[in-house]
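Missing here is one protein chain; the remaining ones are kept as they sit in the complex.
Right after this comes chain A.
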Amino acid sequence: MIVETGHFALILALCVALVQAIIPLVGAQKGWSGWMAVATPAALAQFLLIATAFAALTYAFVVSDFSLKLVYENSHTDKPMLYKVTGVWGNHEGSMLLWVLILSMFGAAAAAFGAALPERLRARVLSVQATIGVAFLVFVLFTSNPFLRLEEVPFNGRDMNPLLQDPGLAFHPPFLYLGYVGLSMAFSFAVAALIEGRVDAAWARWVRPWTLAAWIFLTIGIALGSWWAYYELGWGGFWFWDPVENASLMPWLLAAALLHSAIVVEKREALKSWTILLAIMAFGFSLIGTFLVRSGVISSVHSFANDPKRGVFILFILAFFTGGALTLYAARASNMQAKGLFSMVSRESALVVNNVLLAVAALVVFTGTVWPLVAELVWARKLSVGAPFFEKAFTPFMIGLALLLPLGAMMPWKRARLGTLARPLLPALALTLAVLALVWVMATGRPMLALGAAGLGAWIVFGALAEIWQRAGRTPGRVLRLPRADWGKAFAHGGLGIVFAGVGLLMAGQIEDIRVAQAGESFTVGGYTITLKGVEEVPGPNFTSKTATMEVRQGDKLVATLHPEKRIYPVQAMPTTEADIDNGVWRDVYLVIGDPQEGGGWAVRTYIKPFANWVWAGCLMMAFGGGLSLSDRRYRSAAGAHRSVAPNAVAAE
């Protein structure tokens, strides 16, 4: 009964979304207030209905209702409760339901907090948002319905892929979807502005927080996924340039570009049409990502079950929304009058270069991702594009970005002079050189990579500090009283620097050791003495585990006792490796136990991973910086700020 209620609520949500897509849009064209006012209650109702459907599906997973096909295929009574709940989105159908839930949640949030938006803009934004909702609700109901029953109820379920039964991955998809789908708000605002034919500072002030929120979620989602890969896959890789990872990186790059160009619209009323285009492209790439993951055109370890019908449907949605929006853009973009002028060397032009670098980097990732497909279709060549290509083709753009970032961030609006600009950065440059010297002395492995990464990372971090110091007028007392937006910028930029340094130093200096060790045997890796004490069989809730006990010593001091495991999940007949890691600021000691060997003993892998945690700490810092910026006074009082421009808007009509 509860399940049917959920199914019914989902169908009703589609009807509400249809109303929300049409009525307010007509109202806005005709100037009928009553019709426009439908948007707000409709957006809230749509959200509540989809939330009901999602709750019903969650209930079915929690009570293990195997009469539902989806629950049978993806759950098991022995599975821990956490994974029963997260199992709701650990499959195609459930994750699509989460997708539309988040989509409607953003719509409802815009309806609830958008009271200060101009009536017409609000009606149009919510209408566009509902149109996306209609498309995806139809997709869920007709190609991926999670509420389908089985005629005969099986005794137990087939369980979930054990690799997904992990806290890091359990919460990775919701964050990622909050990011992907959050960009739909920027898209809806962009399309509404194109219909309206107006983009101004107030518009940018509304778009930016939504984009910022989406970017924060995307950052956290990507970081969680990469952290999971690091500890779960058993050898400490954290980024594979897999098509599905690329699908999340492209919207992230474009969202980052959009954040920066929206600042120019907000502060200087320039770059309007470019910002609109970016907003369309950022969401377009989210849709491309959805297509890549769910259509099966590009094989990937992450992708859901392949179904060509679904792929065609998503391709149709993708073509409709990006194609439609771009057509509208082509027709209307010339109306966007830029006001603020700026010179060749200015904050504005620096942000333009930032946008060019980020957008071209996204293009490179996109080309590399779809190239195997293109080559096969056009030239019938079966080829692969993988990590070695991306590392070479993508990195130069990031180096360019890192070199220019501190300079661009310091530039004043309108017109800057390089001479005056450079002076406050001299201490940052000196500190960067000091870091370079230190790395030169200490580096092992691939010293050039270590030097480059540490140098660029230090340059960005010290540059961000120099900027804070400069903003505070070189007065210590004022540093803490700077607006949160300034701190947000420093944290976000500094975090990026830390990610760069972490990635480079980790790749340059990691040490690996593979060997057979007998119980009780000790060996030395990179200054640590490791002892395999023994291996025991330990039963788990829905798996059995061979758990090793290993000691890590430095000299005579015991650093850590680690318990790497090898698990077998009998229902899925799948082994997994659970590495155990001693986390540290400067290095991780990463231990993996392998198979027992014919001649006795166990295969043991040891990795020393320098600066590994800097990668994720940097991501968190970026997200934290975004959060600080989001909580800045000018967004908290955005409603008030908007009222001051509202009279002009009325006068213009």
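Here, a contact is a pair of C-beta atoms (placed from the backbone, for glycine too) under 8 Å apart; a residue touches a chain by one contact, two chains touch by 3 or more; residues count from 1.
Here, contacts and distances are computed from a predicted model.
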Hidden subunit of the complex - UniProt protein name among "Alpha-ketoacid dehydrogenase subunit beta", "ABC transporter permease", "Cytochrome c-type biogenesis protein" or "Membrane protein": "Cytochrome c-type biogenesis protein"
Option from A:352, A:443, A:535 or A:630 whose C-beta touches the chain left out: A:352
Touch with the omitted chain, as defined above, among A:30, A:382, A:481 or A:557: A:382
Which residue of A:19, A:109 or A:393 touches the chain not shown here: A:393
Among A:367, A:444, A:554 or A:583, the residue in touch with the chain that has been omitted: A:367
Touching residues on chain A - with respect to the absent chain: 233-235, 237, 240, 242-243, 299-301, 341-344, 349, 352-353, 356-357, 359-361, 363-364, 367-368, 371, 375, 378-379, 381-389, 392-393, 397, 514-516, 575, 577, 594-598, 603
